[in-house]
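Every protein chain but one is kept in place in this view of the complex.
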Amino acid sequence: MKRSSLLFAALCLTAVAISAPTARAAGTVKIGVLMPLTGNAAAAGQAAKAAIEVATDIVNNAHPELGNLPLAATAGLPNLGGAKIDVVFVDHQGNPSTAQQLATQLITQDKVNALLGAYQSSCTFTATPVAERYGIPFMVGDSAALNITTRGFKYVFRATPIATDYARTYMRFFADMKKQGKKIDSIAIVNENTDYGTSVGDAIEAEAKKDNMPVAIRIPYSASSTDVSAQVLQLKEKNPDVVIFISYTADSILYMKTMKSLDYKPQMILGDDSGFSDPSFIPAINDIAQGVMNRSAWAIGKPGSTTDEINQMYKAKTGRDLDDTSARNMQAFFALADAINRAGSTDPEKIRTALAATDLKPDQLMMGYQGIKYDSTGQNILAATYLIQLQGKQYQLVWPETAATAALQWPMRGAAQ
Amino acid sequence: MVGVQVIVGGLLLGAIYALFSSGLTLIWGMMNFINFAHGEFVMLGMYVALLVVTWLGGGPAVFAVAAAAALFALGVGLYSSLIRHVIRGPLLAQILSTFGLALLLRYTAFLVFSANFVSLPPTALAGTIKVAGIFLPVAQLVAGAAALILTIALHILLTRTTVGSKLLAVAEDRAAAMLMGIRPDHMQALAWGLSAGAAGIAGALMATAYPWSPSVGETFSLIAFVVVALGGFGSVLGSLYAGLIVGLIQAVSAFWLGAIYKDIVVYGLFVVLLWLRPQGLMGRT
Partner (left out) sequence: MRQTFGLRAIALLLAAGLLLYPVVFTDPFYRDVGVTFLLAAISASAWNIVGGYAGQVSVGHSMFFGLGAYAPLLVYNLWGWPPIAGVPFGIALAISLALVIGMPTFRLTGHYFSMATLAVAELIRIFAGTWGLVGAAIGLQGPATGRAWWDLTFRSELPYYYIFLGVLALLLATTAIIENRRFGFYLRAIKASERAARNLGVPARRIKMMALALSAAFTSVAGSLYVVKTGFIDPDSGFGILVSVQMVIVAALGGAGTLLGPLVGALILVPLQTATNTWFGGSGSGLTYILYGGIIVLIARFEPGGLSELWPRLLPRLWKRAHAA
């Protein structure tokens, strides 16, 4: 009895001894993260939260195995005397007005040094002006709407590629395929009709027009549809060579299943991330939609690579592979942490200056961007994306060829043999 | 040919709409009670199906019955613990209670199953049969047929059996029913059980074709409201017709007008119909 209580006391003391110096050594840097942790986009918000928690672990603790990734090898932020990053998560529930209120709360009550968020463009629209008003840097992790960065804000930065980048990538890919003799005479655009699908769909349609690529049909639809046979029949009738889907999770799975059951298979299906990157997607459709392509700037990579290590950490935490949407949020977090470290201070003005001066090279990134460098609006001009293809039970990087890890299969196979 | 395919698809979908809406019309019509949590019953039916498939295995018959049974129990339980007390209160208290209930059920599922999307593993119902150039997905065919049979069975139960007469008697005049020796609470608990059970089985059938997450209920609630109001409150047969019509209109307008207009057409027709025939298709004046 006595012994065990002694042991307990000793354990407590060690715990205190271990935790005390790290917690108080160099103060902390606070980053507020706004995500939809409940509501309709909860799945994406929760995944992004887990990814940012992994990223925090990577920055705060020594991870020499992660190669050139800035701040991984050291514990904490070296230029701030090894200060740790303390992340405060809040749930804006997908409600723009709540997002605005929470941004105020994070800035004035939690005294965060920077913000990251907010998934839905609507919530980013209302949260960023608060940050601008208080002069707190706001890193947009993943919001599609183009005009988030075109409002003349000084404190808003976006590391992720945006709709026009994706659209251009697709057009370059099509041009490349045509050069190889593949037949792409027309495409179809199928987009869910909220801000994400509409932004990306519009961008693709505009770029296709520029490239003289005929758009056989454009089908906007509601992501909560319980049945998509009518849309699939429309596609079947127009019979385009490539169908681009800008879809969320349930609807993208539903499309694949419905196309299978209505016996329709175009030359190629190209998913625009989101639903196609949801970890629920592959197991649901992998025996009926072999060869389906997807946009992603994230690739798990070869065993032992930095990206593979990161994926292992994420998988240990959540039991699922890291998806592109969450990975882009994670990359945004790293870019923000790197800027704070270079600022050498928690002063928002200095962080802003450091962010504006960001110049990260491809080997310092976990994503397949050509780098991170912001233009005067705060948009990353070196953002790029890969195209990946479902082969077996995993996506393989197939385009651009310089980065490819597997050969592209064209046309897509559909059902697994 | 494409036209026939569109119509067949719409009718198959409509049959499912009819099944989960018939549950709503049962209590809405009989107790004059709006249940905002009805879509959540469908959602829970889907998760019950998933649990049964992953833990016990078994085909659609097994998990559909399990979902019906589990939701029947939930319906009866909710009636005796909550609904019984608010049912004679003001309309607004009823709205409050079921709206709160919807949140409670949705986020309990969220807590237990996480926000991630899930689908049923491929069942015996995968695959498609082709009849005269028309593709019939087996899952939807079975679900549609089952929905049709169950909805008609529910209708027969209400109109042709003693239990049905008792249920209707309670709905008509509670006091008089009591004088006839019927125990209203038992009957209404049964109605709630049947209502939730029908939603549960519809959920299980939907799950064979449709991936979902805890927030899926909202979609079903809205559809069910329209179907019930269109069919006429309290008329199971009305909700069968209305379900088929809504499914058909959605499919046809999505194909010929475009998918985003399908709900505009449904709601638009609904408003016009309410204006012309406020008692619904089969409702009593």
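The first chain written gets the first letter, and so on, giving A and B; residue counts start at 1 in each chain.
Quick note on the criterion: a contact is a pair of C-beta atoms (placed from the backbone, for glycine too) under 8 Å apart; a residue touches a chain by one contact, two chains touch by 3 or more.
All values reported here derive from a predicted model rather than from experimental measurement.
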item: Sole residue of A:R151, A:K210 or A:K361 that reaches the chain not shown, by the stated touch rule; value: A:R151
item: Touching the absent chain when the full complex is considered, from A:K49, A:R168 or A:R295; value: A:K49
item: Of B:L11, B:A69, B:L82 or B:L141, the residue in touch with the unshown chain; value: B:L82
item: Absent-chain interface as seen on subunit A, which is shown; value: 35, 37-38, 42, 45-46, 49, 88-91, 93, 95-98, 100-102, 104-105, 108-109, 121-122, 125-126, 129, 132-133, 145, 147, 151-153, 193-195, 197-199, 220, 222
item: In subunit B, positions touching the absent partner; value: 28, 32, 34, 82, 85-86, 89-97, 99-104, 106-108, 110-111, 115, 222, 225-226, 229, 233, 260-261, 263-264, 267-268, 270-271, 274-275, 278
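By definition in this document, only the chains that are shown with their structure count from here on.
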item: Footprint of subunit A on subunit B - complex, ascending; value: 2, 5-6, 9-10, 13, 107, 110, 114-119, 122, 128, 130, 135, 137, 140, 206, 209-216, 218-220, 223, 247, 250-252, 254-255, 258-260, 262-263
item: Contacting residues of subunit A [partner subunit B, same complex]; value: 38-40, 42-43, 45-46, 193, 219-222, 224-231, 233-234, 236-237, 249-250, 253-254, 257-258, 260-263, 278-280, 283-284, 287, 320
